[in-house]
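The other protein chains are all here in position, but one chain of the complex has been omitted.
Order as written gives the chain letters A, B, C, D and E; numbering starts at 1 within each chain.
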Amino acid sequence: MRHIWHNGEIKPESEAKVSVYDSAMLFGDTVFEMTRSFNKVHFKLNEHIERLFHSMSYLNIGINPDWADIKFFQRICYQLSELNDKEFQQDDEHRLMINVSRGALGIYKDVEGVVNGTNIMITDFPLRWTVNGFGKYYDYGINMVIVNQRALSHSQIEPKIKHRSRLYLQMANIQASRFKGDNWALMLDEDGYIAEGTGDNIFMAKNGVIYTPEGRNILRGISRQFIFDLCDKYGYKYCEKNIEPYDLYNADEVFITGTPFCILPVTKIDGKEINHGIIGDYTLQLLKIWGNEVGIDIRKQIKNWDLQNNNTEGVSPYIFK
Amino acid sequence: MRHIWHNGEIKPESEAKVSVYDSAMLFGDTVFEMTRSFNKVHFKLNEHIERLFHSMSYLNIGINPDWADIKFFQRICYQLSELNDKEFQQDDEHRLMINVSRGALGIYKDVEGVVNGTNIMITDFPLRWTVNGFGKYYDYGINMVIVNQRALSHSQIEPKIKHRSRLYLQMANIQASRFKGDNWALMLDEDGYIAEGTGDNIFMAKNGVIYTPEGRNILRGISRQFIFDLCDKYGYKYCEKNIEPYDLYNADEVFITGTPFCILPVTKIDGKEINHGIIGDYTLQLLKIWGNEVGIDIRKQIKNWDLQNNNTEGVSPYIFK
Amino acid sequence: MRHIWHNGEIKPESEAKVSVYDSAMLFGDTVFEMTRSFNKVHFKLNEHIERLFHSMSYLNIGINPDWADIKFFQRICYQLSELNDKEFQQDDEHRLMINVSRGALGIYKDVEGVVNGTNIMITDFPLRWTVNGFGKYYDYGINMVIVNQRALSHSQIEPKIKHRSRLYLQMANIQASRFKGDNWALMLDEDGYIAEGTGDNIFMAKNGVIYTPEGRNILRGISRQFIFDLCDKYGYKYCEKNIEPYDLYNADEVFITGTPFCILPVTKIDGKEINHGIIGDYTLQLLKIWGNEVGIDIRKQIKNWDLQNNNTEGVSPYIFK
Amino acid sequence: MRHIWHNGEIKPESEAKVSVYDSAMLFGDTVFEMTRSFNKVHFKLNEHIERLFHSMSYLNIGINPDWADIKFFQRICYQLSELNDKEFQQDDEHRLMINVSRGALGIYKDVEGVVNGTNIMITDFPLRWTVNGFGKYYDYGINMVIVNQRALSHSQIEPKIKHRSRLYLQMANIQASRFKGDNWALMLDEDGYIAEGTGDNIFMAKNGVIYTPEGRNILRGISRQFIFDLCDKYGYKYCEKNIEPYDLYNADEVFITGTPFCILPVTKIDGKEINHGIIGDYTLQLLKIWGNEVGIDIRKQIKNWDLQNNNTEGVSPYIFK
Amino acid sequence: MRHIWHNGEIKPESEAKVSVYDSAMLFGDTVFEMTRSFNKVHFKLNEHIERLFHSMSYLNIGINPDWADIKFFQRICYQLSELNDKEFQQDDEHRLMINVSRGALGIYKDVEGVVNGTNIMITDFPLRWTVNGFGKYYDYGINMVIVNQRALSHSQIEPKIKHRSRLYLQMANIQASRFKGDNWALMLDEDGYIAEGTGDNIFMAKNGVIYTPEGRNILRGISRQFIFDLCDKYGYKYCEKNIEPYDLYNADEVFITGTPFCILPVTKIDGKEINHGIIGDYTLQLLKIWGNEVGIDIRKQIKNWDLQNNNTEGVSPYIFK
Partner (left out) sequence: MRHIWHNGEIKPESEAKVSVYDSAMLFGDTVFEMTRSFNKVHFKLNEHIERLFHSMSYLNIGINPDWADIKFFQRICYQLSELNDKEFQQDDEHRLMINVSRGALGIYKDVEGVVNGTNIMITDFPLRWTVNGFGKYYDYGINMVIVNQRALSHSQIEPKIKHRSRLYLQMANIQASRFKGDNWALMLDEDGYIAEGTGDNIFMAKNGVIYTPEGRNILRGISRQFIFDLCDKYGYKYCEKNIEPYDLYNADEVFITGTPFCILPVTKIDGKEINHGIIGDYTLQLLKIWGNEVGIDIRKQIKNWDLQNNNTEGVSPYIFK
C-alpha cells in the first residue's frame, strides 16, 4: 500500500482526498508540482519546489514558517518515496504530486474533516502509469493538431503558476479527440502564436538554431529549462521567440518536452509532415545527452515498460483520445 | 450529523471529499450548482439542474442514462434535505451544493478510492453560514471596487458554464482585500465592460430602466433571470446592455443579486457614492416582491440570523477580507 | 453550349476566363454575386445587383455610366439565361455568377487579351451542380464544426462586400475536412462570436425567438434578409444578436441559409446534438413558406435531382471533404 | 510573341488566363512568385521556388510528384525565358510570374476549358514594365503615408504565404491615392506596428544598426533576406524588431526593398522628412554592393529605361495614383 | 472688454490664464463644458452643468460645497453673459467655456499666482468665432475622411468625461489636413466602429431609421441627446448601434451634430458621395424643428454672420486645414 504525506502526517493513499469545501475544489485554487525520478533519484526537485513557492506567493497562500524551506520539502519528498519504494518495482520510477491549496473556505470551517489553513498533500506513484504506451512515439513521433481552444492569456489567469484552474486544457483535449487520427493538442495563445500542448512545451529547430515560444502564455516547464541548460553545456544555439504555425510547418524538426517523458519527437502537425516525417538530429541528440546526464536510456526505459504491459501499440495520454 | 448523496449512496458529510486523482482536482474540471430554499422549499431547483445539464454537455461529461433527468435530481435533492433537516434549526434554510466531475483520470483508475466515471456529489448545509453578517448590508449597502483582475473572456473559458476553474475569482477577492475599507470585488471583462462580482450579478437603474450586463462574459445567474421574471410580472422595464464604469458611477441605484442573499444594495463604487449613498427604490421594491413571491422577508431572515450569531457588525463574505 | 455575357458581348462558356494580369487574379480584387432561379424566374435579382453596386463603390471600381443601372443588369441576366435555357433541362434552375473586377493592372495594359478597365462577366449554369447530394440534409440535418480559422474581421477586409479575397474560407474548409465525420465548417469571428459558415448564414431559435449573428463580420446574405422578410410577414419574432457557441449548443433548433439551398437544418454542432438531433419547427415552417412564396417545393426539387443523379447518399459541398 | 508555360505546355501569352470556375478566381486561392533577372540570369530563383512550395504546402495544394522538385521549376523557368528572349530587348530583364492554384472547384469540373487539379502557369515579361518611371526615386526618394488599412494579421490570413487574397493591398493603395502628393502606402499591423508597403518591405537605420519589422504580419521578402545576407557578408549590424511610427520618423534613414527595384530610398513619411530628406549612407552602400553582387548598376539600369521611355518625371507604381 | 468668472471673482478676459504648475497644464487634468445661447438664452445649460459634475466626480475633483449646485452655476453663467453682453453685437450669441481643474500640484503650492485647490474659470465669447464660414456647409454638406488615428478607448481614458487630454483629436485633425480637398476628420474606435468627429457626433439614416454610434467610445453630446429628444417628440425612429464604414457609405443620409452649429449635413465620406451628394430629409427636418424649438433659423443665422464677415467661401473649423 502506497502512502501519502498530508500536512505533516503519513497516511494511506486511499486518503488522498480533498474536501469539497476546500478552496481547491471550490475555485481550482491549488498550486502543485509533479516530478519524476531517474533511477529513483528525484530530478530537479529543487527547481520544482522553488516554482511551487513562487506559485504560492503569487496566490497569497501562506505556509507554516517551519516548512517555508526548500530543504524541508526535499526531505519529506525523499522520506515519502523511500517509504513507498517497497510497493514499487525495481525498474519503476517515482512520480510525486505535491498539491498545496488554501484549505477550507472560512464559512465551512466547522465541517468535519476539512482542513482549515493551507492544505499540503504529497502523493507518490509509479511513473510508468503516465507514460504507458509512449514507447512507439520515440520511433514514429507524435501528431499534433492546433485546436480552437486558446492557451489562457497571462492577463487572465497567469499560466506561469502551476495551478488547477485548467479546464481549458481539458477543452483542448476534447477538441483534439474530434480530429481524424491519433493526435495531441497544440494550443495557440490569444495572439495566434504557438503556446504549448496540454502538458508539454514545444520546440522546433531551423537552420541550426533551436526555438521555443517565449515564456509568456505558457507554463515554463522544468524540462524546458533543462533543454536550455543542455544547450548551454553542449553548445547548441537556442532562442525564445514568438513562433507561428507557418514557422512550425516549415521547421527542420519539432519536439515536445515534459517531465514524465523528457522529450518526444513531433513528426506531423495539422496533417503536414515535418521534414518528411523524419525524426530530427537535435531531438535524438538531446534525448541521448539527457539520458547520459541522468544515467538512463529514456526511450529504452519507456519501451521496456510497454513491453511488460503488452502495450507496444500505444495508448494516447489524454482521457478523450 | 449531516449527510451527502454520492453517486447513488447516502454518506456522512465527513466523506464529502474528492480524490486528488479526480479530474476535478487535476483540472478544475467540475461543474456544479448551489441552491437555496425558502421556508425549506428549494427555489428554482429545476433551473439549477437544467443549467447543470448544459454545463455537463458543454464539457462532454457523460451521465448514467437513468439519471439524465431533471426529475431524478429533484427527487434526490429533496430526499437529501429531508434526511438532513433534523440537523437544521427550525428557521434554517437548506443550501445544496451539487458537484459533477469527470472522475479519475484514466491513468489513475486503479488507485484505491477513486471514482472511475462521472462523479456526482450533493451536499447540504445551512444557508446561514453563507450570509453570516450580511444583515447590515440591507441597511447600508455594500462597497464595490473594480479590481485589476478581469473576468474570464468567453473565448478563453466559457463563464456561462458553472465550473471550478475559477482561480480568477480568488485573485479578484485577494485584490479587493488590498483596498482601504470593506469592499466587494467587481470585475471588468477584457473589453473594459462591467462583468460581475465574484459570486454575484450586478444591476443598475437609470431614468426608470433597470440595466444589467449582457450575458456574455458572466455566469447568467438564476437570480438574475428571476429579476427579469419579476420585472416582466410587475411591469418594470429592463435591458441587457454593455455597461461601463462611467454608467455605474452615475446610476440612480445599483444592486447585486446572488442565490444566497437574493438582492443586496450597492451604495458605493470605487469610493464614489451612488446617488449620495441612498438605497434605491427598485432595489427595495424588488427585494420586497421577491420576498412576497417566496413567502419570506429576506432581509429580516438574514438580520435575524445575525442577531442570533451576535454578528450584527457583519463580516465580509470572502476569505481575504 | 452555354454562353456568357462579357463586357457587352455574348461568348461561349469556354471563354469564361480572366487574364492573370487582371487585378482579379493579382489581388483577389473582384466583386461578385451568385443567384438562383425558382421555376427559372430569378430570385431577388434586384437585391443581388444592388449589393454588387455597393461592393463596387466600396472598392472604387468604376462602371460604364450606361451600365450603372440595376435595370440594365436585370435585362442582361434575363437575356443570358433565356439564351442558355435550351442547354438546361426542363426541371433545372439557373445559377448566375456575376464577376466584376478592376481589369488589367496599368503596367500590363498592352498584353494581348487583357481587359483594360472594369471587367464584367456573367456566367450561367445549372443550380443542380451546386446542391448535388444535398437532399439527405433536409432529412438528417448537417453537422457543423467550429474550426480554428476565424472569420475575417470587418476591420481587416470588409466581409460585407462580396469579394474574392476569400482564402480564409478555403482554410476553414480544409480544417473542417480534418475532423471525424462529414462536417461543414462554422467560423467564429475574432471576438469569439459565431460568424458564418463558408457559404451560409446561421440562425438559431430559442424560446420562440429566431436569432442570427449581427451583420458585422459576415456577408449579409440575401437569403438571410429573406428570412427576416418572411418573419415579418408571418409573424415570427427574430433578432440580430451576438451569439456564442454556448448559446448555439443549447438552442432549440439551428439552421443555415444560402442562395442555392435556401435553408438546411443543422442537427449537430461540435459533436453535440441540437435538441436530440430533431429538426425544428421553425426550420420546417420557414422552408415551407419559402417554397410557397416561390412556388417550388425546395426540398423535393433537390431530392429529385439527387435521385436523377443516383446521389441520394449525398456528397458534401466543399472541395476538401 | 511571348509565351507562357502552362501545366507542361508552352502556349502564347494571350492564353495566360484562368477560368472563373477555378479556385483561384473563386477564393483568391492561388499562391505565386514573381522574380527578376540580372543580366538575364534569374536571381534567387531557388529561394522563390522554395517559398512557393511552402505556400502550397500551407494551403494543401498538391503537385504532380514529378514536378515537386525545385530543380524542375528552375529548368522550366530558364527554358521559358530563353524561349521568350528574342521578344525582349538586349537590355531588358526577365520578370517571371508563377501562379499555382488548386484548379476548378469540383462542382464545375465538367465545364469546358477548366483545369481539374493543380493549375500551374508561368508567364514572362520585361521587368521595365514594373519599374517604369522609378528612376527619379533613386535621386529623391519616395514619400510614404501610413494608411488606415491595416496589414492582415497572421491569425486571419497568413501573410507569409504569397497568396492572391490581397484585396487589402488594393484598399491601401486606394487610400494612399487620396492623400495630397505622390505617395506610396505603408501599413501598420493590427497592433499598430509598422508592417510593410503594398509590395515592399521596409528598413530603417538608427545609430549604426539596420532595423526591419519582425517577420510576423508581413511577406518575408526574398530581397529582405538578401539585405540580411549582404549585412552578414559586409559586416553591417541588423535586427528584426517591432517598429512604431515614432521610430521611423526619427530614423537616420529609411528604405524599402522589393524584387523589381531592389532598394528605394524613403525620404518622407507622413509628410515628415527623414533626416532632412537626405538619402542615407546604408541605402546607398547596400544599393551599390547589391549591384556589385549581380553585376548591374541597378539605379542606372532603371534610369536608362526611363530615358528610353521619356519617363524621367516618373509615374507611381500603383494603379490609383 | 469681455470678462471672465474665476473662482468667485470677475476679471478681464486677458486674465483667462492657467499656471503651468496647475494640474490642468501638467496632466491635461481639466474637465470642461462649452455652451451656446439661442437669442442669448443659454441652451441646455442644466445638462451641461450636470455633465460637468459627472466629469468632476469621475476624476475626484472636489468642489466648494456652496458651489456644488447646478443652480449656482446657472446663476453665474447668466451673470457673466449679462455682464459681457454689451461687448457683443445684437445678433451675437454667447459661447461659454467652463474649465474646472484640480489646481496647482502640491509641490508647487507656494509659487506666486497658482491656484491651490479646484480652479474654476468661465469665459464668454461670441459664438460666431466658432462657426465662421460654416454657412456653405448647410448648402453643400461637409466631406469627412476616416483618419488613421483611433478614438480613445473607454478603457484607456474615458471619453464620456469631457476632459482636456485630447491630443488625439489634434492628431486626427492633422491627419485629415493631409488628404486632398477640404475635409473633416472622422475617427473609428479601436474595434473599427465609427466613433465620432473631433468635435461632433455622427448620425446616419437608413430605411426610415436614424442611427448613431452607441455611447461607448465617444463624448455623449448634449446635441446628440437633443436629437433623441426631438425624435421622441416628433415621432422619428432612432437607434444607438455599432456602425461600420460600410454602413455609412451606403446610408440614405448622414449628418453631424455639435453645440455651435447644431446639425451639419455630410455629403461625402472617404471620397464617396452619400446618396449622390443630396442632403437628406431627416437632416433638413431636424434642423428645422430644432430651429423652431429655439426660435432661431440656425442656418440663416450662421450664413448671416458669414455675409457680415465676407466669408461665404467658408473656412474649415480646425486648425490644420
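The rule is short, and it goes like this: contacts are C-beta pairs under 8 Å (C-beta built on N, C-alpha and C of every residue); 3 or more make two chains touch, one makes a residue touch a chain.
Since the structure is predicted, the reported quantities are computational estimates derived from the model, not experimental observations.
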* Asked: Shown chains touched by the missing chain?
  -> A, B, D, E
* From the listed residues A:11, A:40, A:109 or A:160, report the one that touches the chain absent from this view. => A:160
* So which of E:38, E:88 or E:125 would be touching the chain we can't see? -> E:125
* Structure fact -> Missing-chain contact among E:63, E:105, E:248 or E:279 belongs to E:105
* Structure fact -> In the full complex, subunit D touches the hidden chain through residues 188, 191-192, 242, 244-246, 249-250, 271-272
* Structure fact -> Residue list for subunit E contacting the dropped chain reads 1, 12-21, 23-30, 59-60, 97, 99, 102, 105-108, 111-113, 121, 123, 125, 129-130, 132, 150, 152-153, 155-157, 163-171, 174, 190, 317, 319-320
* Asked: Residue-wise, where is subunit A in contact with the chain that is not depicted?
  -> 54, 57-58, 60, 153-155, 158, 160-161, 214, 216
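We take it that only the chains that are shown with their structure count from here on.
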* Structure fact -> Overlap of the subunit A and subunit C neighbour lists contains B, D
* Structure fact -> By label, the chains that touch subunit C as well as subunit E are B, D
* To do: Identify the chain pair with more contacting C-beta pairs: C-D or D-E.
  => C-D
* **Same or different contact residues where subunit E meets its copy subunit B, judged by the half mark** => different
* Please report how many Å separate the Cα centroid of subunit D from that of subunit E, as a whole number. => 47
* In angstrom, rounded to a whole number, how far apart do the mean CA points of subunit A and subunit E lie? -> 59
* Would you pick out the residues of subunit E that each touch at least 2 other chains? => 188, 271
* Between which chains is there touch? -> A-B, A-C, A-D, B-C, B-E, C-D, C-E, D-E
